[in-house]
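Mind looking over this structure? Questions follow.
The complex appears here minus one protein chain, its other protein chains still in place.
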Amino acid sequence: MNATARTAPPMRADQAGLFSAPVRVRFSQCDPAGIVYFPRWFDLLNGVVEDWFTEALRLDYQGFHQTRGIGLGYGHAESDFFSPGFWNDRVDVFVRVARVGGASLDLALTGFRGEAPVIAARLVIVTTSLAERRALPLPGDLRAEAERYRDAQSLQTASGDTP
Amino acid sequence: MNATARTAPPMRADQAGLFSAPVRVRFSQCDPAGIVYFPRWFDLLNGVVEDWFTEALRLDYQGFHQTRGIGLGYGHAESDFFSPGFWNDRVDVFVRVARVGGASLDLALTGFRGEAPVIAARLVIVTTSLAERRALPLPGDLRAEAERYRDAQSLQTASGDTP
Amino acid sequence: MNATARTAPPMRADQAGLFSAPVRVRFSQCDPAGIVYFPRWFDLLNGVVEDWFTEALRLDYQGFHQTRGIGLGYGHAESDFFSPGFWNDRVDVFVRVARVGGASLDLALTGFRGEAPVIAARLVIVTTSLAERRALPLPGDLRAEAERYRDAQSLQTASGDTP
Partner (left out) sequence: MNATARTAPPMRADQAGLFSAPVRVRFSQCDPAGIVYFPRWFDLLNGVVEDWFTEALRLDYQGFHQTRGIGLGYGHAESDFFSPGFWNDRVDVFVRVARVGGASLDLALTGFRGEAPVIAARLVIVTTSLAERRALPLPGDLRAEAERYRDAQSLQTASGDTP
């Protein structure tokens, strides 16, 4: 039990119906204590967000940056760490839309080794103009797809469906 | 302004009397958008915490891990990002003790480019037995030094002293 | 063409029959110039070596470190870079055993984007006692499997087989 956590440990059963991606812990992500060095959790989570855009929202994450000049950086990032990550662990990371804002997208991510909670994170994407370095309203396609995903996840939770 | 931040932007004047360390942004910490990739902020902050142990608390950070078998990992980490970090930026990071717990140490860190706020972070250290992978009460020397630092910072704030 | 390369650009056809693993370039591996930052190529190659141990040699890479106390670090590493790696590139990396030494294993790795050569690297593993920090003769199982792999790759090359 992590008494310093800001949130209760998540339960895997509550993630039913959400997009998930497996993360494999590499040697190079572990520190001299033999566990994942905590900044690398955030790096791994960013990779899951990239995959979520592509596979769940069917949007071109790379195109936002490189074609449309829209940054998808973070205005806030946080995580509780319930259990260390070890070399060669497989951690399944689930993505929930917590809030679709005017110029932001608030994601709640949870990670599990089997049924055991490992991390519970919040990543708040803020859409920005890369050229002008200022906030941009959420583009229409991103808003529409994020809302669609959010509404679908609510139905899942309401009905207790499992994928 | 970062509308998604959980905290108000910090003011540099309010950090008077706190330990600070300069962080220089390297090419390798920047991403294709030309700014510090957010997990690397957490890595840079961890370096500041190492220095704070050594220089402000006069404790042997490395010795905790390698001689005493005490892990100083994090149970919680979070940051608001008020402004991007650019290559060759110098960011001054200040360390405040927010709370000395039974088996944890809650640090508030703020970073400024000149007077401009860049980040405001919380890092909660949990002391653990590296051999047994379980929580340990805060060791006596760490508790004593952290409380001494916390009490000194309160005096600074109360009197409005600047270093 | 890379006029500073120490080796001729490799040809994909010459890698027939070798173990290969696909590497996907992540956002976080790219630098402000938009291409893979070169130290991260070495990190990616190390991941391929981990996979080669497990999948091609059928040896427990992690067990060498964590159970047997045998380090598999590198005494020498080098690479020619023929072409930049870009975000979301898929690069296929092939592993050839260049030499099985008394206390070392010399690997030649090549990477291709489609047919185009991207990198040609040499990584020389030296087996060491992690407790005593000194060289160890190549363990019998590693020697046997590396020689078996080397002999099989020679047959492939001699006969011109493609997988």
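Going by the order they are written in, the chains are A, B and C; count residues from 1 in each one.
In the analysis below, a contact is a pair of C-beta atoms (placed from the backbone, for glycine too) under 8 Å apart; a residue touches a chain by one contact, two chains touch by 3 or more.
Note that the structure is predicted; figures quoted are calculated from it, not measured.
Novice: Taking the entire complex into account, which one of A:19, A:37 or A:112 touches the absent chain?
Specialist: Candidates A:19, A:37 or A:112; residue touching the omitted chain: A:37.
Novice: In the complete assembly, which of C:16, C:100, C:130 or C:152 touches the absent chain?
Specialist: Hidden-chain contact among the options goes to C:130.
Novice: So which bits of chain B touch the chain we can't see?
Specialist: Given the touch definition above, chain B has residues 26-28, 43, 46-47, 50, 62, 65-66, 87-88 touching the missing chain.
Novice: What residue numbers in chain A mark contact with the hidden partner chain?
Specialist: So the residues of chain A touching the unseen chain are 27-28, 30-32, 34, 37, 39, 87.
Novice: Spell out, residue by residue, where the missing chain touches chain C.
Specialist: 2-6, 32-33, 35, 37-43, 46, 65-66, 71, 73-81, 84, 101-104, 106, 122, 124, 126, 130, 133, 135
Methods note: only the chains that are shown with their structure count from here on.
Novice: Turning chain A onto chain C with a C-alpha fit: angle in degrees, nearest 5?
Specialist: Best-fit rotation on C-alpha atoms: 180 degrees.
Novice: Over half shared or under half: which fits the residue numbers at the contact of copies chain A and chain B, same or different?
Specialist: Comparing the two copies, chain A and chain B contact each other through largely the same residue numbers, since over half are shared.
Novice: Based only on mean CA positions, could you tell me how far chain B sits from chain C in angstrom?
Specialist: Each chain reduced to its C-alpha mean, chain B and chain C end up 38 Å apart.
Novice: So the centre of each chain is just the mean of its C-alpha atoms; given that, what is the distance between chain A and chain C in Å?
Specialist: 32
Novice: Which integer distance in Å separates the CA centroid of chain A from that of chain B?
Specialist: 24
Novice: Indicate the residues of chain C shared as contacts by at least two other chains.
Specialist: 27-28, 87
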